[in-house]
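Just below is one structure, and these are the notes that go with it.
One chain of protein is taken out of this complex; the other chains stay put.
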Amino acid sequence: MSARLVFLGRLEDLAGTAEMAVEPGPLDQVLAGLPRELAVALLVDRVRFALNGRLLAESGGITLASGDELAFLPPVSGGQG
Amino acid sequence: MSARLVFLGRLEDLAGTAEMAVEPGPLDQVLAGLPRELAVALLVDRVRFALNGRLLAESGGITLASGDELAFLPPVSGGQG
Amino acid sequence: MIDVRLAEAPFDPADELTRFTARVPEAGGVVSFLGKVRADSGVEALDIRHYAPMTLPGFRALAQTALRRWQLDGLLIVHRVGEMAPGAPIVLVAGAARHRRDAFAATDFVMDHLKGESWLWKRERTAAGWRWIEPRAQDHVDRARWG
Partner (left out) sequence: MIDVRLAEAPFDPADELTRFTARVPEAGGVVSFLGKVRADSGVEALDIRHYAPMTLPGFRALAQTALRRWQLDGLLIVHRVGEMAPGAPIVLVAGAARHRRDAFAATDFVMDHLKGESWLWKRERTAAGWRWIEPRAQDHVDRARWG
């Protein structure tokens, strides 16, 4: 069984998809398999990570297990008005 | 033709009526024709006067002409909530 | 756009709000306040008396003040007069604006001034009979917020 990456907001445009199945493993290894431009965009300071719906305080040392969902959350949009 | 007195709020209860036709003339003279308890209640500081729909800054020197409407406005009620 | 009315009969707040909102398509935000007769504390009926030559002109002047003070696309004031039952709508105020801060402030301001300054006299009926409602110190405090 694979793990899943979820791309929110403009990251979806950059990834060309809202979700992507990946091989489980250390995050560094997962990111190494992505297009370089996308991997760089995901590691920018202002992008937050959520593992299985829980916001992570820091992105270091993550290893994706089978069935895990890792979401990349760019800054949320401001409101109108 | 007569003038008219209008009693708002609790003054209506006191007057026993919402409106009263009176002979035109100086206000002192008009009030002298009312029950004493009512006249006293109308002259309390917190009761405002409106002549033909316009609030008066002070009650002194008013003379009611034929067709005039003089309203006695006690403090307005506060709101719920 | 100003829409200011006294309602002699029950009104439907949802209906009023829908029609008001439809008249201000350019507004990004609409804030409303609905005040109802509280369905508690033994009150069986509320009766609001007004003085026709002054009450509505007073509401209009208040609406104009709000329109000068905030950037509004529209302001609605509907106020019941007469006798009403617990749960019945008493007052609906709505402010429509491009920026929600203006809509919030204007609606809040109008309510603070409607409550303590309107030419309205209220009495309520409990098991003990009718009783006129006196001014509250809180109303003065509320208005003082606006300088």
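Should a chain be cited, it is by its letter among A, B and C, assigned in written order, with residues numbered from 1 in that chain.
To be clear about the criterion, contacts are C-beta pairs under 8 Å (C-beta built on N, C-alpha and C of every residue); 3 or more make two chains touch, one makes a residue touch a chain.
From a predicted model like this one, the values you see are computed outputs, not experimental measurements.
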item	value
Option from C:G87, C:G129 or C:G147 whose C-beta touches the chain left out	C:G87
Contacts of chain C with the absent chain, listed as residue ranges	13-15, 17-18, 21, 25-36, 38-40, 87, 98, 100-101, 103-104, 107-108, 111, 142
Where the missing chain touches chain A, by residue	6, 8-10, 12-13, 50, 52-53, 55, 69, 71, 73-81
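Going forward, only the chains that are shown with their structure count from here on.
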item	value
Length of the line joining the C-alpha centres of chain B and chain C, rounded to whole Å	27
Chain A-chain B separation of Cα centroids, rounded to whole Å	76
Intercentroid distance (Cα basis), chain C paired with chain A, Å	50
In chain A, residues with contacts to at least two other chains	none
Per-residue overlap in chain C, given as positions that touch at least 2 other chains	none
